[in-house]
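Left out: one protein chain. Kept in place: all the others.
Up next is chain A:
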Amino acid sequence: MINIQIQKQLDGPEGPMLLDLNLQVPMGQLITLYGPSGAGKTTTLKILSGLMQAETGKIMVADSTWLDTSEKICLKPQDREIGYVFQDYALFPNMSVRQNLKFAQPKDKDSGIVQELIQIMELENIQDRKPDTLSGGQQQRVALARALVQQPKILLLDEPLSALDLKIRLKLQDYLLQVHRKYGLTTFLISHDIGEIHRLSDWVVVLEEGSVVRQGSPSEIFINQNLSGKFKFKGEVLHIEKNEVVYIVTVLVHNEVVKIIAQESEVKNLGIGDAVIVASKAFNPIIYKVS
């Protein structure tokens, strides 16, 4: 188990705010921290990594104590066996991909790990190139590999894929899952992308103003459990038009525009710009492959 109990006074978007967490998560899971900007997600990862200090608190990872302010214990970041990947990859520009990985490798650790990661992350063809000649997706792949060279127990990912386009993001999600499983990591991810959260996470912790407001599996958190519709999306009303005895409501769902037939009683309280849920039974949609 990882046991996190931390308190820290922060300057939130609405003024001073207390980050006050009490979280217990099993090892080996992929946990997503979800919530609005300024809720304390990044601060939580920084306190876990040791880059930032909590005012009071305790962090236990399996049997080892990383932080215990009452005992004045606070392990240094390099002693915490953590890999950290941010949105903006900070690779050394003057080193090749392979040199970047080699540089991160602890002196006393297995030297085969660099080669293994180059294979797993499919970096063979770019291993001799400098970071500035790589695409965003390639650089982030290198950043992920570099975080894993140290063979961490815990991987911290702060919106690592949010700057990438969908296709590259999906590919990198596959790499993430693959290394998370292969190395038996416990991974903490910050993400706002619900699709990504569904694909990757075992557990979602929702943070608001420094506190945990909800936690559960991705389905429990993001699907309204009290309605049996399985084909369900959040959207925004773009247009409502009466057509004979029915209304046609145009709704933006992600970046697709869909149309829904509705009754007068249903559109009565609907306005342009309203957030809505579009739902149907799992029996109705038709599925077919497009490529």
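FYI, a residue touches a chain if its C-beta (ideal position, glycine included) is under 8 Å from a C-beta of that chain, and two chains touch if they have at least 3 such contacts; residues count from 1.
In the analysis below, contacts and distances are computed from a predicted model.
Matching "Tobe domain protein", "Copper-exporting P-type ATPase A", "Spore germination protein" or "Amino acid/amide ABC transporter membrane protein 2 (HAAT family)" against the UniProt entry of the left-out chain gives the name "Tobe domain protein".
The omitted chain makes contact with just one of the residues A:R181, A:R214 or A:K230: A:K230.
Against the chain not displayed here, chain A makes contact via residues 225-230, 244-246, 261, 263, 266, 279, 281-284.
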